[in-house]
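Here the complex is missing a single protein chain, while all its other protein chains stay put.
Note that the chains are named A and B in the order they appear, and that numbering of residues resets to 1 at the start of each chain.
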Amino acid sequence: MKEKLLSKLFDVENAHTISVYIQKGGYKAVQKALKEMTPEKILDEVKEANLRGRGGAGFPAGVKWGFVPKGTDKPKYLCVNADEGEPGTFKDRYIMTHNPHLLLEGIIITSYCVGIHNAFIYIRGEYEVIALRLEEAIAEAYAEGYLGKDILGSGFDLEVCVHRGAGAYICGEETALLESLEGKRGNPRLKPPFPASIGLFKSPTVINNIETLSNVPFIILNGADWFKKQGLPKDGGTRIFGVSGMVVKPGIFELPVGTNLKEIIFKHAGGMKKEKTLKAVIPGGMSAPILTPDEIDIPMDFDSLMEAKSMLGSGAIIVIDEETSMLEVLRLVTKFYSHESCGQCTPCRIGNAWINKTVNRMANGEGKKGDIDNIVRVASNILGKTLCPLGDAAAMPILSIAQKFRDELESHIKDK
Amino acid sequence: MSPEFSEQTRKKLEEVIARYPQKRAALLPILHLVQKEIGYISGAEEKQVADLLEIKPIQVREVVTFYTMYNRQSVGKYHIQVCSNLTCSLLGAQTLIDYLMEKLGIDLGETTEDKKFTLSTVECLGACEHAPCMMVNYDYYGNLDKKTIDKILDNLE
Partner (left out) sequence: MVKIFIDGQPVDALEGTTIFNAAKEAGIAIPHFCYHPAFEPEGTCRMCLVEIEGMPKLELSCSTRVRDGMKVFTKNERVVEARKGVLEFLLAEHPLDCPICDQAGECKLQDYYEEYGLFDSQFSEVKEKRRKKAQIARNLLHDQERCVLCRRCVRFLKEVTGTNELGVFERGNHTEVNILDEIYVDNNYSGNLAEICPVGAITDSDFRFKTRSWFLDSGDSICPHCSRGCSISIHYISAFHRFPVPKRVFRYNSRKNPAINGFWICDVGRYNYSYLDDNRLERIINNSREDNLTWETVIPFIAKKMRRLRDMDEASQLTLILNTWLTNEELFLVKKLFIENFHVEKIFFVDPPQGKADDILLTSERTPNRRGAHEIGFEIKPLDWSMLSENTDMLLVFGSFLTEQTKSGEIKTHLDKIKNTILLTPHSSDLDALVDVVLPTTVIPEKSGSLTNVDGIVQEFSPVLEGKGESRPEWKILIDLANLANADFSVKTFTSPAVILEEMGKEIAFFKKRQ
């Protein structure tokens, strides 16, 4: 297997401190970027590397940075999305806990490339302990001159601070994140305008996921071609896959983009726990349509999963065994989305609650004929009709479970 | 009754507000700080925070009621929040929730008589590899079973 990149230092003691990090070769990327490269060159390199967003949407980072207008006199902002709310996802927690300086390097290089002097790390409120660790790392970076004014004598200034959320999955959506950062309810905004032109405090803003930014130093040090070789030409680098559920070894596994899903589950995560049989796999966080056992022999990259009518998303793999009721899975899915819906737009607000009520009634043994058809119909009325992607994130798994496990769901309905 | 913030908290509040180009942006961090000091955010705290940030109390309440982490009334010394999302449920979260309800003698959302523990469920905590998980105040505990829960609670004074 190719060498580990982001997770290389995860098991090294105190690698979260700047002294150990530098000892292990840290901050060389920042030095190269600020001293030897122009912002334009950095942008070209990142675009060429096909670094796709690792938060869930998979949008190419270089292209996103390119949308920021050049000759603007408005201040520009970088928002680091550390909301990590997609169920099944825990990879960013590792980066922030064990290698926060890698993240800071990525932040510095990105900001330098786009001309940003203020970065906010929006971290989910529950990660209080991790937020403290980030603040420590930031303080160390300031002390050593990697943050603040005139970094390494380059003339480039950058202020970074941590901003804690307060318990809302929707704030992982980029425009809801902006609203929350501005001190308001996490209601997603209409797009257009896009954050690249009107974002935080009405100024041009780039929003990127933790893992995405943490890949940037590697691209700078080794170049775009190298980065593509670590993964796939159209989807470069590695992914930190998180496997949880009924497996022997749940945890994170940094592997090349395109690694086979079956291999991840059975080779790296040790296969099914207690000899249970595999029933279903969610490949990319709860929002990804579910896969049946005969569908998991696929490479884990954005395009392959889209072809399989699912999605790579956050690379969070949840393994479900034969003894688990799919009605229960459906119930947990609808419970989550109805709880997390911001409530702004009609289909998501009412549709998710409706489906959740129906599933609860079914779980109580009061299912009626036509309930599943109704769930499918209501979910279809949510899909594609909402203001933000949460509606789709809810409708897609619901539709996939209702479609692929229909018989099992129907079996819960006594009144036929 | 107007809440009194300690000198330390007051300083921290000023520091946090200074980080943002608009005062209102400090609202979420400020509410966390206030909650840490007072324990919850009621009408009096809303008014204080509104004055501090030059916004209206109604705008503070809109935010407090949107986010799940802000307590609107006091909670026990230890707020136990058990994850009830997918992976944790697959690995037995419900059994542990039932166990905790029985052990503490309270229902979800309630606080023990001695005001030591409040119990509630929560959505995905982002620690699924250690399922089933819970959070006590903001400390994470994973790989739980009845025995480990007993041990954890015993160690909480």
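Observations, loosely collected:
Following the convention adopted for this analysis, a residue touches a chain if its C-beta (ideal position, glycine included) is under 8 Å from a C-beta of that chain, and two chains touch if they have at least 3 such contacts.
These figures come from a predicted structure and were not determined experimentally.
Set against the missing chain, the residues A:Q230, A:S341 or A:S400 yield one that touches it, A:S341.
Contact with the chain that does not appear here is found for just one residue of A:S180, A:T386 or A:S400, A:T386.
Interface with the hidden chain, as seen from chain A, comprises residues 168, 185, 190, 338-347, 349-354, 357-358, 361, 368, 370-371, 374, 377, 381, 384-387. Within the complete assembly, residues 43, 56-59, 61-62, 65-66 of chain B touch the chain that is not shown.
We take it that only the chains that are shown with their structure count from here on.
Separation between the centroids of chain A and chain B, computed from CA atoms only, is 24 Å. Against chain B, the residues of chain A that register as touching in their complex are 75, 84-90, 92-93, 124-129, 161, 163-169, 180-186, 201, 242-246, 250-252, 282, 286, 316, 318, 320-321, 324, 328-329, 332-333, 335-336, 339-340, 342. Those residues of chain B lying in contact with chain A across their complex are 19, 21-22, 24-29, 31-32, 53, 55, 59, 62-63, 66-70, 84-87, 89-91, 122-131, 135, 138-140.
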